[in-house]
Structures are given as structure tokens and as C-alpha cells.
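As you look at this complex, bear in mind that one protein chain is not there, while each of the others sits in place.
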Amino acid sequence: MSLSKDSRIGRSAILLVLSDDKSEELEKIKQLDWKCCTGKVGSMEAHKVVAAIETAAKKNEIVETGLYRESHALYHAIIESLHGVTRGQVQLGSMLRTVGLSFAIVRGTPYENKNEGEWIAVSLYGTIGAPVKGAEHETIGLGVNHI
Amino acid sequence: MSLSKDSRIGRSAILLVLSDDKSEELEKIKQLDWKCCTGKVGSMEAHKVVAAIETAAKKNEIVETGLYRESHALYHAIIESLHGVTRGQVQLGSMLRTVGLSFAIVRGTPYENKNEGEWIAVSLYGTIGAPVKGAEHETIGLGVNHI
Amino acid sequence: MSLSKDSRIGRSAILLVLSDDKSEELEKIKQLDWKCCTGKVGSMEAHKVVAAIETAAKKNEIVETGLYRESHALYHAIIESLHGVTRGQVQLGSMLRTVGLSFAIVRGTPYENKNEGEWIAVSLYGTIGAPVKGAEHETIGLGVNHI
Amino acid sequence: MSLSKDSRIGRSAILLVLSDDKSEELEKIKQLDWKCCTGKVGSMEAHKVVAAIETAAKKNEIVETGLYRESHALYHAIIESLHGVTRGQVQLGSMLRTVGLSFAIVRGTPYENKNEGEWIAVSLYGTIGAPVKGAEHETIGLGVNHI
Amino acid sequence: MSLSKDSRIGRSAILLVLSDDKSEELEKIKQLDWKCCTGKVGSMEAHKVVAAIETAAKKNEIVETGLYRESHALYHAIIESLHGVTRGQVQLGSMLRTVGLSFAIVRGTPYENKNEGEWIAVSLYGTIGAPVKGAEHETIGLGVNHI
Partner (left out) sequence: MSLSKDSRIGRSAILLVLSDDKSEELEKIKQLDWKCCTGKVGSMEAHKVVAAIETAAKKNEIVETGLYRESHALYHAIIESLHGVTRGQVQLGSMLRTVGLSFAIVRGTPYENKNEGEWIAVSLYGTIGAPVKGAEHETIGLGVNHI
């Protein structure tokens, strides 16, 4: 039932989002036969962050378009990741702040027991702050869900 | 006023907490003439996580013992980091869940403009789940504050 | 001081909102000499859900228009009910989700002791999900307040 | 992809928890070849509510003991249901309030599309209030998750 | 329907809690024929703050003991006031912080329209911080409810 040390899906998603050169992490994910994608989104509206990640996940076939079960798993992983980014209220522009984020989505099998099946991890890294250039600090988030 | 690419304090704190071999990150932090420390804490009580990080910060002279200003900055960075870990309610045992976490604290000057002064970053990485071995998934958090 | 078994106002409001044929519940409420109304609202904006319920309550004379005391009691019952529907953040479109809800409002005297006076219950039942047909699951909420 | 009208799992879980005579609802659930169980729990500690529901779910084989994937789905459904009950802070005794709750857990296939697979619904109904007999009002909650 | 300038109940409750010499505020409240009381409570447990205020309210006959309707109004005013004190999570010791608070409870008729009836205001003022002498800053809260 344990998390396998070599297949920590959350750690993988964070290292992927943090890497300037993503080739090493991408290679590891490929070796594990997992799926992933990365992208960027900047917005004052939280729903645009959600939409950008959902679109990337569908376009890159990380989740199956039209299968609600998978969208539901992804949605909750995104919102959990946004909790780390926003730290209290999942709000951006309505609290006069904006984000510039990179994201990574990884889908794989982090547990040794094969019956644990597939899980999805959504990581976010970037800046949050006032809508003024430079008036911002770093922020991170991670959501993990069974899929 | 911008964040300097080579001195992203949040990224540094996360890479430090994620690294199996911490020497590379520690060397970078040393080169920047910043302070840092790392540690581990496992608990079903959030206040023990807060206490473990505060104790490490004081013992390693990241913050000045007896100066409330610095404790206050650290405290809010810890709580913000716990928001990422807990994703909604900053509660552990009272919601029947437990954490096993590594933490890193970095204090430094992430902005090009020297007047922006010192900031502190607290990163958390580990697992969260039921009080049953293996019934857990990964979690991360980051709090950044001016000090 | 006890809740009377035959006059559980919250249970009544939920059964009313869940019933396909509302005549049985309406008859019980009429027998108790209580007031009630039902309605529907679908929206990506939480304030439209609040407004639809407030309008129905005033139009059906469940609360007295122009008496803030009663609007205040109703408002908090609505927001508490929305907590059950949204489970964490009272936000819809700003988190890229939408609701299709039925609601019921019941005003009555649920306690045996007549001095406990009137109370109001607001129940919500329907679906919450992505703004895509079918990508949704059920949700419920109940708010109860003294009036 | 739609929710089938005759197999609304959340509605089923609520009606089950509200029924004085549960035989009709139990028969419907049996006809659908779904699994369910019910129980009661009263406590000032939220973690005891969580534990009581988890124990009932395992004992009645609604979820597979030792499979984290299933416990994880159940846990989030419970916590979402508790949001409806607590309406703001998932806290009981620490805010000087107590609950007396009935619960129902239903596991089944609410969507017409068979690929949507199994889902789990946790409903809670009872009273919340001061730790003084009678100083309480009704409360409800529902959590729905894919499993 | 307006708030009468001379009978702002919330302002009155705050000035009462802030005053070193309370005689002027007490005189105003007496002139209005309202009820009030004040007290102090220090604790790491939020439920003890709630209990201290409830006890004072009953002992000083601000609310009627044994009438749930009044306890319910008071309870929500207390919790709302604690939101101002805790600013995010209504938790003290579980987040390793403690409070030393003065409180005031005022019951009266703040609206010009007599039909608006009685309202209750609970104000809190004091310090919040680490369980270390001096490592604390000021905090305030106000809850207002119809009764």
C-alpha cells in the first residue's frame, strides 16, 4: 500500500513545474509510462486558471474528454492546488491580486499495490501579488487525487 | 523591484525540502549569503508542526529569539505553508488525519532592489492521510513573508 | 425546549425540496399552520441564488418585505445552506462551476416550548459541476435560523 | 453522461438518512444492485464522526478495507458532508457545539454512461447545538465523490 | 428602517470594551434602557472564550437562560466576533496561539423602526499571539445579530 520512493507523483509534478530544463523529469515520467503535460497561465480570475489547466489536460489526453469521472478528479486536484497558491480564500482579482503561474499535470500509479490504480497530481508555481509589476512573491500548490 | 531569477527564495526553499542530497541547494544558499535550516516533523496536531518549525528557526538562528517582529513574520509564513498542506481547514487530528513532513526555512534577499530587504520562506513536503500506514498521499506548502 | 418530532422544520424543508409530488409535504405544513414556498434557480453566480430565494420569500410573504430583522434571519439561513452546496468556498463561477438548484423555504415553530417562537429553514437540492451538460453531481444544503 | 433520474445517488442517501421506515429506500437501492449502510453517531469531536462513518463503511463492505484509493474517496465525501453540517468551520467541541447525527452511505452507479463507474454518497442528518439538551437545531450534509 | 445615529449598538459595544473608564458608555446604555455586561477571558481554547461570554450573558440576564432562541442568537454573534479576532480559522491553541480578551455584550434596539426589535452585539478586544509573554499584537471582533 506504500508510496513507492521512485514514483512519488506529487514530487514529480513539483519538480516538473520548477525545472528550467524539464528533460530529466520528463524522461523519468516516460520511463514510468505515466502521462504528463505542462503549461502557463496568468490571470486575475481563478476560473481562468482552472480552465487553462482543464483545457491542457484534455488536449494532451491526460484525462478523457467527456468522461465526468475524470474531470471531477482533475477539478478537485486543481482546487486543492489553488488552496496552496491562495492560502485562505480561493480568490484573486476580487481580493485585488493576480497570479502568473506555471503548471504541471501528472497522471500515474504512485503506489506499489497495483490495485491502488491511477492518481493525478496538479502542481502550480509562480508569483502572486498586486496588479503592479514586481509587487509579488512566489507561491506554490499541489493537489493529488485518485482518478 | 523584480524578483531576481537567481535568488528565488520560495523555489530555493522547495528544492531544499525536496532534495535527497541537499548539498547543491545548500551551496547556492551559502553563495547568496542567506540563512537556512531543514528538519522533520510528524504529528496529528497542527500546533506541533508550528512548534517544530519555530524551534528549528530559533535554534539555527534564522530568526532572533525574543524579537516578536521576527517570530510574527515566521508564524504567518508557517500558517500560509500549512494552508497548502491542509487545503481548506488548517486541521489534522480533529479531522482524523495525520502528516509526516520535512520542512525547510530560508531567509534571504530575493529582490534586486536592496530596499526590499529580507524575506523568509517556509516550505513543507511530505504525506497527509489517515492514521494508518500507507493510507496517505503527498502534500506541499509554501509561505513567504517580509521579515 | 425540545424539537417536536412532528415538527422538524429542517427535515420538512428537505423533504419538500426533494419531493417530485409535493402535495403530502405541503399538506403537513398546512396542518401545522406554517408558511412555505418552493422555487428553482440555476446560475454561475452565488448572488443570483441568494436573490432568487429572497425574492420568492418576499413574494410569498414568508418574510415581511421592509423588515430588516426578517431579511437578516433569511439571509443567514440562505448562506448557511449554500455552505452545504459549495462545501468550502461559497463561490460558483469564480471557481468555474455552476449550479442547478431547487429550493424550499419553511417558516414555523419547531419547538414544543411556544416561547422558542418562529424559525426559518432554507433547503437547497440540485446539481453542481462544470459548465458542461452532465458534468455535475448532486448537492444539498440546509440553513436554519430563528426569526 | 447525464445523471439518471431513477438513480440519483445523493437523493437516495438523503432519503435513506431521513426515513423513519427505511425499507422502501433500501428496496430501491437493492433493485439497483447498489450497496449501502446506515448508522448513528453523536460527538463533540469531528474526528469521531469521521471514524464512525469510516468504520461502518468498512464493516459493511461499502469500501474495501486496506485499499487507500477507496478510503480516500470516502474520506473526502465525509468531509464534504461535514461542511454542510458545520457551515463554515469543520469544528464541533472546539467551538463549543455538539452533534447528534444519523448517517447513510450509498455506493452505486448514478450515471447512464457505464464508463462513469461507481460513485459514493455520504449523507448526514441530525442536530447541532450547545452541549445542553434541546439547545440545538437540525442540520444536514451531503458529500458525493467518484470511487 | 435606518440605524439611529445615537443608538449604534455595535459602536457602543466596541467603545465599552475599549474604555479604561466605562462609566460614560454605561451611562449612555442605561439612558437607552438597554442591557449590557463586560468581562475578561484568556485562553488557548476557543470554546472557553465562547463559554465565558455565554456564562456572563446568562448570569447578567442579557439573554434568558433556557430559551434556545436567545442562546442561538448570542452564539452566532460570538462566533462572528471570533472571526475578527482569529482572521481566517476560528482556532487558537491548535494553531499554537493564545488570546487575552476583554468582551462586552450589549442588547438593545438600534433601529428607528420599533418593529426591528431587539439585537445583540458582542465585542472582543485584546491580544493574540504565541504562548510567550509579549509575543502578541492587538485584535478585535464584533458580531451583531437579531434576537
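As written, the chain order gives the labels A, B, C, D and E, with residue 1 at the start of each chain.
Everything below uses one rule, namely that a contact is a pair of C-beta atoms (placed from the backbone, for glycine too) under 8 Å apart; a residue touches a chain by one contact, two chains touch by 3 or more.
Keep in mind it's a predicted model, so treat the numbers as computed, not measured.
Of the chains on view, those touched by the hidden chain across the whole complex are A, B, C, E. Contact with the undisplayed chain is limited, among B:72, B:107 or B:137, to B:72.
The omitted chain makes contact with chain A at the following residues, 89, 91, 93-97, 129-130, 132, 134-137. The chain not shown here touches chain B at positions 1, 66-69, 72-73, 76, 111, 113, 115-117, 145-146. Residue-level contact of chain C with the missing chain is found at 45-47, 50-51, 54, 68, 71-72, 75, 79, 89-91, 94.
Note that only the chains that are shown with their structure count from here on.
Summarising the inter-chain layout, the chain whose CA centre lies farthest from the centre of chain C is B.
Of all the chains, the one whose CA centre sits at the greatest distance from that of chain E is A. Checking D-E, C-E or A-D against B-D, more than half of the residue-numbered contact pairs recur only at D-E.
We define each chain's centre as the mean of its Cα atoms; on that basis chain C and chain D are separated by 20 Å.
Across the assembly, chain B contributes 88-89, 91, 94, 134-137 as residues in contact with two or more other chains.
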